[in-house]
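Every protein chain but one is kept in place in this view of the complex.
Chain IDs A and B follow the sequence of writing; residue 1 opens each chain.
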Amino acid sequence: MMRAGRFRYVVAKSAAEAAQALADGGGKAMLLAGGTDLVPNMKRRQQMPEIVVSLRQVAELREVAMNGETAIGAGVTLADVVRDPRLRQHGALFRAVAQVATPLIRNTATLGGNLCLDTRCNYYDQNYEWRRAIDFCKKAPGPEAVAIDAVADDGDGTCWVAPSSARCWAVSSTDSAPALIALGARVTLLSSRDGAREIPLEALFHDDGMHYMTKRADEVLTRVRVPHDGVRSTYWKLRRRGAFDFPALGVAAAVRFGTAGVVEHARVVLGAVASKPLLLPESSLLVGRALTDDAIAEFVDATARWAKPLDNTDFLMTWRKQVSKLFLGGVLRELRGDDVQTFPLLARRAATLRNPVW
Amino acid sequence: MSGHRVVGKPRRRVDGRAKVTGQTRFADDLQFPRMLHCKLLRSPHPHARILNVDTTRAERAPGVHLVLTGKDFPVTFGILPVSMDEEPICREKVRMAGDPVAAVIAATEEEAAAACELIDVEYEPLKTIADPLEALATDEPRIHDHGDHGNVHKKIALEFGDVDASLAGADRVFDDTFFYEGNTHLALEQHAAVALLDPDGRLTLHSSTQVPHYVHRQVARALELPAHKLRVVAAPNGGGFGGKTDVFNHEVVVAKAAMLTGRPVRICLTREEVFLCHRGRHPVLMRLRTGVKHDGTIVAMDLETLLDGGAYGSYGVASTFYTGQLQTVTYHVPRYRFRGCRTFTNKPPCGPKRGHGTPQPRFGQEVQLDKIAVALGLDPAGLRLQQLEKPGTLTANYMRLGTIALRQCIEKVVEGSGWHDKWQKLRDGRGLGLACSSYLCGAGLPIYWNDLPHSGVQLKLDRSGLVTLFCGATEVGQGSDDVLAGIVAEVLGVAPQEIKLLTGDTDLTPVDLGSYSSRVTLMAGNAAIQAAERAKAIVAAGVSAKLGIPEDRLVFAEGRVFDAEDPEQGLSFQDAVIVAEGKHGIIGTTGSYRPAVSAAKYKGGGVGPSPSYSYSASVVEVEVDRTSGWIEVKKVWIAHDIGIALNPVLARGQVEGSVYMALGEALMEESAMRRLPARLSSALVHKFPSMLEYKSPTTMEMPPVETYLVEEPEPNGPFGAKEVGQGPLLPIMPALANAIFDAVGVRIDEIPITPDKVFKALREQAQGRTPRVGPASFPAIDWGEISIVPPPWEGGDGRAINEKPRKSKVVESGVRLAPDSPGANVSDGVKR
Partner (left out) sequence: MRRSPTNNARIALTVNGETKELLFAPNKTLLEVLREDLGLTGTKHGCELGECGACAVLLNGRPVLSCLVLALECDGRQVETIEGLADDARLHPLQEAFADCGAAQCGYCTPGFLVTAKALLDERPNATRGEITEALSGNLCRCTGYIQIFEAVEEAAAKMGAKESK
């Protein structure tokens, strides 16, 4: 039986209490939401917080409010996102969340936990014994793996994915983040030191496999706000199986169309190809013109450089790169209204809406 | 089947209730007072000498009761007498990352794990060998000091007729190389074992094993215990698929620990450790040359196989033979040459997985037949139908075949799938593929040589009316308990649920060799019939005497024994037993089964013979995406020649489960290993020993399956039954590969068939190159002297004409199980 190490367990009754507990923990405390990322990581000894701060009783984090915008508490479970009919209008969010892990996991996993999900790598998401057999790597440099942000320094260990590299290339594997970034979401971070601050979601992430978030260790993510700005959005996920698997590629797009199909606003985001979700700057090239085949082809060519998958997830990296082009074009075709049933098999599967119970 | 009341009728399996209430007690569900917990410390090095193991700190750690090292285990063990090369805990060196170097037994599992980290081990790393080509090229260091030479474990060379002459005379010769990547069983239950001393001081080992009898022999050997001092109880297995047919180091370790501590000692492996135990499908590189006439008739076949055996012998010698021995049992092959080679590498050992050694060459053979059909402009179904082997044939390599309903199987799937309207006729991107296969109904020989029954059943009938059945067979999910109960119920005319079963317990049940090689239905089934018929005769004699009805007029049915001519006249089954017990005394009967002697007298002829062979045919329909190479299986049609289905619900479940497992292997499962850049590290680790990254199909991947159970009773089978647990897996992988060719015109001569490979082949196709992904070549191997065995139709008698006369057999007495010494006696008839 894989077992978590020992820790001290603290139950927070409010977000402020949780923030205080993190501050008191001085980098040795971690938040526990659904635990579907943290608990396996503790069992594999990738993360070994000395203090675990439970968010279970923080009711304020579990609220969903709609007034001119959508506000979702960080503690809302993914299953509740899936079942809430009001959230369906955010197509990309629904599709992303409905494809996270498995129904059983979505019943406990939270949106906040999904956004803060640890980055992933085939050399890192392994048992302690396995990692010892490869003499560990940068991201978890030794027996004393610790809580996020408290990782000692960047010098130790080899990155087995890119041995000559000074950084860690672990992959941002959250499904909801690319979707929410495309939707223009903003997140609120609360700390006992500075109170609340709100940032655009894309600013939450760093392109670094170890320090993958700009959020400080003492900050609690409390809320996600999504504007109601008339966009149409979608999310395509590449994975080996129809359940369980993390994205080997995720592409989210949100587009607002004006008259005659002219694009007024567009955000396209690539997930699972770097240590953070990539909001493609070329999205702006789409604005002011219709999504013609030519416009889409130009966009795909212009953005191809972003997808630089490495050999640390499922699937051959060169093939993932190929699929990223198919998906980048595909999401735009879907949004301009093409009949997805006419798409080639893989695109058709990616575009077909699934409708899980949880 | 006419007249049967139980056999052939769909019904709830006898252990169904236990399984749906959570009451089935798997090995890790056993809890005993004062139970201690064991953890093994495993080597991080793939190949290293152990210089020192210092356990002092661990011994002083909280909760620790005992620390064991290799010094505590002087005796090796192994499943085959020819390769007793495993150690409960390694003594001088480790041969793979994951080999145990110490064991801690503590009050809790947490404490045992913590103490493991306090053990200091000094290693001296050795050069590692990661694949068969390296093994062939590296004589030193040797991973083992047994085997043919260097790091070659076993070489086989057999020739049945002058193959070169036939190939030279053939109209066309097709020459292909294939590769089949290794994969693993991934039974949902992780291996667990608990050992304890029973009240009279004897050692009992409960384990999730498919082979309690072999575990009994080997644990007794490794602990130097007289066999009668050890009891092995097989818990119901949470899935086996061959992964629990070996004897494992952890079983020996907890047994020893229980002896030393006097307390129950439990171990349950983590999922990663299960990946390290492995014994899964061997990675096999193959070259197959087949000569045919213009009409597609096979004139000769020449097969070479190269197996990556991993770090231990395991069943490897048998596995190697299996990569060649069943190539002759489906289509008529007049001349055949088979050369196989297994190498040692520093990786988890391979062994038997569903289909043991045969899916790999079957894949090659059936894909090549498809290529032959396409090249010669023939229908793949017709090509096969025109040269099916005939029932009762003795094949070129001396396999005696029984009934063969493969023709009907092919006809079923051809008709069901609309083959003639669809093959080569669907739009681009859609395609159909067909393939056939065959499998054993039990190995003809046990893995150690003896003259004893392979299976035994005892029955006890008493005045309560209860029938109790004792058999060494093991329930691994396949329904062996149900088969036994169903058979006895049929004979005695009672309901299967009224039969109490006691199985897989070496103290209480007669020996059955185990749940492997699809042997239980046929062998234990026949033993059960014999025991039941004997019990029936005793009861009939009693009833006849009491009621004055001739015995041959008595019918046993519906819980009664009555006169066929006047059904009112009779007794309830219970009363009948009471009457018989009064006349006969206490009623107990036995039945045993031993297969007939094989016609294959040549060295190695012990692998392959079986009392009967099952046959399967399948059509798979796919959609393939030209833009990405993505593959979706639309539907599978599968027909299986089952003899008769004892319980059609279970039979269908075995077929569908086989299709499922086959699709996993065909499309995504891989026991891939990872070596780090040599200049930085000598690590050689399993690439992804987890259920998340070892991709096993979920509900979302399962296509609709149309199953046809083709029933043509097999005289050697109980009520005519054949196996169904393994055979239906075999045709799926080649049928899928053939379907992909039909859909987009590319050949993937490699398993698994992943979208990137299809995409690559499509690229080749677009650029006008050979649209194929697969191995480029097969290495030149010095096969040494080949055994020449003329086929039956060329005057052969089953012996090699150039083989030296053999030493006399080592026969074991049935009473005391003498410890095996390496090479002393026989494995699967390999060394005699």
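Everything that follows uses one rule, which is that a residue touches a chain if its C-beta (ideal position, glycine included) is under 8 Å from a C-beta of that chain, and two chains touch if they have at least 3 such contacts.
Because the structure is a prediction, the values reported are computed rather than measured.
Although one chain is not drawn, the whole complex shows that of B:A114, B:I129 or B:V724 it is B:A114 that touches it. Here the missing chain is touched by one residue of B:V53, B:V705 or B:A761, and it is B:V705. Annotation: of B:S696, B:T754 or B:S787, B:S696 touches the absent chain (contact as defined above).
When you scan B:G238, B:G542, B:G570 or B:P755 for touch with the missing chain, the hit is B:G238. Not every partner is drawn; the one left out touches chain B at residues 12-13, 15-26, 28-29, 31, 110, 113-114, 117, 185-190, 236-241, 270-271, 476-479, 649-650, 652-653, 656-661, 690-692, 696, 698-700, 702, 704-705.
Even with one chain removed from view, chain A keeps its contact list with that chain: residues 1-9, 32, 34-36, 39-40, 43-44, 48, 50, 52, 54, 56, 79, 101-105, 107-108, 144, 242-244, 354-358.
Quick note on the criterion: only the chains that are shown with their structure count from here on.
Touching chain A in their complex are the following residues of chain B: 42, 44-45, 97, 109-110, 113, 117, 268, 270-272, 429, 623-630, 632, 668, 676-677, 680-681, 683, 685-690, 692-693, 695, 697-701, 754-756, 759.
Contact residues on chain A toward chain B in their complex (touch as defined above): 1-3, 122, 125-127, 129-130, 132-135, 143, 158, 160, 163, 240-246, 314-316, 318-319, 322-323, 326, 344-347, 349.
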